[in-house]
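Note that one protein chain of the assembly has been removed; the remaining protein chains are unaltered in position.
In order of appearance the chains are A and B, and numbering begins at 1 in each one.
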Amino acid sequence: MTIRAITTLFVSSAALALVAAGCGGGDDGGGVITADGSSTVGPFVTKAAEDFKAEQDIDVTVGISGTGGGFERFCAGETDLANASRPIDEDEEVLCEDGGVEYIEFRVATDALTNVVNTENDWATCLTVDQLNAIWKPGSKVANWSQVDPSFPDVPLKLYGAGTDSGTFDYFTSVINGEEGASRSDYSATEDDNVTVQGVSGDRGALGYFGFSYFEENQDRLKALEVDGGGGCVAPSIAAAQDDSYTPLSRPLFVYAKQGSFDDSEDVRNFVKFMLDNNETIATAAQFVPLSPDQVAEQQATYENATP
Amino acid sequence: MPPAIVIEQPAPLALPRKRIRWGEQFVHLILFIAAAISVLTTVGIVISLLMPAVDFFREVSPVEFFTGTTWAPLFLDAHFGVVPLVVGTFVISFWSALLAFPLGVGVAIYLSEYANQRVAGVLKPILEILAAIPTVVLGYFALTFVTPLLRDIGLDVEIFNALSASLVLGVLLIPTIASLSEDAMAAVPRDLRDGGYALGADKLQVSTRIVVPAAISGIIAAFVLAFSRAVGETMIVLIAAGQLAQITFDPRETIETMTAFIGATGNGDVPTGSIEYKTIFAVGLTLFVITLVMNLISIRLVRKFREVYE
Partner (left out) sequence: MTLVEHARRPQEPASESHRKNRAWKNRLFKAVMLFSMFVAFGTLAVLLVDTLITGWPALTSQLLTGLPSTVSEEAGGRPAILATLYLGALVLLLSVPIGVLTAIYLEEYADRTRWWNRLIEVNIQNLAAVPSIVYGILGLAFIVRGIGVGRVVFAGGLILTLVVLPTVVVASREAIRSVPDSIRQGAFALGATKWQVVWRQVLPSAIPGMATGSILALSRAVGETAPLIMVGAITYVAFNPTLFGAYTALPVQIYNWTRQPDPGFQTLAAAGAIVLLVIVLSMNSVAIFLRNRYRRQW
């Protein structure tokens, strides 16, 4: 092959690829619904998107920029839906006001924040909120299990937890340490909960926390601790989260819909309705705690009120 | 006495004024614009880093940033000392360079002095393949294969540790050092080697006492390039080295590098405009300046040691 032939081949195949890319828009039919936000809620919305597409052939893209990042894009008008693992906070409300974005808050599922330890940890079964606070509070010097409870053995404590820019972190710190963002800083913080799974399952003295789905998927490698929120030790489970007995670590998960998109686009309305109507299937598949029937009814009422 | 020779110079040709070829000027312009794109890129990088970083330094004192030893920017009780991140970066770079440099030069000497054409022709492409492996794959390999392996042989490493990442990164850098060093050695003229052989030296002596010193500028350049690539590496450390910013020189512990911090935070949940978001740019700027300085050092060193042969 001559040089000329090769060059022509390259350029034409590249150009062809791009033309295909440019024209290949046929797939995403009418429009694309954009959702972005919490990486915890992400799997729920993703599963919903998958099922929704199978049923109605509408595309939904789901980003995981995080709860704060999701709100930021949402309030700038860039997305239709904001996924959040905590309620919108004051600063973000102001942001949305400035951006002229009105929204409707929908609760879509519940998560049971789970504390996990290594399977070889045979001394700890239940921790009280006070004990958790002692471990995780800012400036905490607890570095050994024996400091958590005198009956525990002398094993170094290795901590893994949520990254500071995640809703999981915000919720855990506000509930355990009394203030959002208040936490000791000398632990392995990560956005990627699999990192926590790896870390805790690889170290006898490790302790970590993350959303329930990560524990469910890795039950053979991890052990979940019961939490005593004042009413006795309760293990994290779907039932306990639904009836609120797993306190204080059961947290609501939200999807915020932009009023503008809600009003204008039938697809957005249908998608939200889809998430509510099929709440149990989606949540179970994504390993979250589905809304109880009462909660579903409540959300559906919100939906009806918001629909023009 | 020979007669004086007088040479008559003919009058210089009266050539008409040079006609400007507009086509040529146009081409020159287009080419200049193409080249200027690279300058625009640098300007863009500097601006995109500098502006938010300046904002950042208005809220956080540069002294605290550059000398503080606690990095906890996203916590309520925030600390903005970048030293742990810089130390983490250099720990990784140090160990990977330590692995890559001797092995890389060893491979280079082998390819340049010992191997015959056919063998070299087969081995060099394989080296290039090693260099082409995407770093996300390597990071994953470090976490799922190397770390358990290290634990199996008895090294008490944390699940996320600097050592696995350094080992894998070091192997990734071997081809870089090897190919640049080999180029430098190949540029050493045969005469120098032949002279050595003629004086009765054996291959080892010729390689290590003649070729390597002669090629030293290229080898140093290779080393600095590899080191700066190690400093800038993101995925391997993000996946395998961890996200615990602490000052430690023990490679078995978890650390966090500048690049891992930027990657993890940039992907995460930080509202734009917040102080936490601006940390990305402050750290990015630090990283950029460090690699720039290393690059300039490398250029200097190369110039100092370069041997010109012809």
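By our rule, a residue touches a chain if its C-beta (ideal position, glycine included) is under 8 Å from a C-beta of that chain, and two chains touch if they have at least 3 such contacts.
Note that the structure is predicted; figures quoted are calculated from it, not measured.
Considering the full assembly, B:Ile262 is the residue among B:Val60, B:Leu74, B:Val91 or B:Ile262 that touches the omitted chain. When the full complex is taken into account, the listed residue touching the unshown chain is B:Ser228, out of B:Ser96, B:Ser228 or B:Gln246.
From the options B:Phe80, B:Trp95, B:Phe160 or B:Phe281, the residue with contact to the chain not on display is B:Phe281. Residues of subunit B in touch with the missing chain: 21, 23-24, 27-28, 30-32, 34-39, 41-42, 44-45, 47-49, 102-104, 106-107, 109-110, 114, 121, 123, 125-130, 132-138, 140-141, 144-145, 168, 171, 174-175, 178, 196, 199-205, 207-210, 225, 228-229, 231-235, 238-239, 259, 262-263, 266-267, 280-281, 284, 287-288, 291-292, 294-296, 299. Across the interface with the omitted chain, subunit A contributes residues 3, 6-7, 10-11, 13-15, 17-18, 20-25, 27-28, 32, 34, 36, 42-43, 46-47, 49-50, 53, 59-65, 78, 192-194, 197, 213-214, 216-218, 285-287.
Basically, only the chains that are shown with their structure count from here on.
For this pair, subunit A with subunit B, the centres built from the Cα atoms lie 38 Å apart. On the subunit A side of its complex with subunit B, the touching residues are 38-39, 64-72, 91-92, 95, 138-139, 158, 163-167, 173, 179-183, 185-191, 195, 198-199, 202-203. If you check the complex, the residues on subunit B that touch subunit A are 70, 72, 74-77, 79, 143, 158-160, 242-244, 246, 254, 264-265, 267-272, 274, 276.
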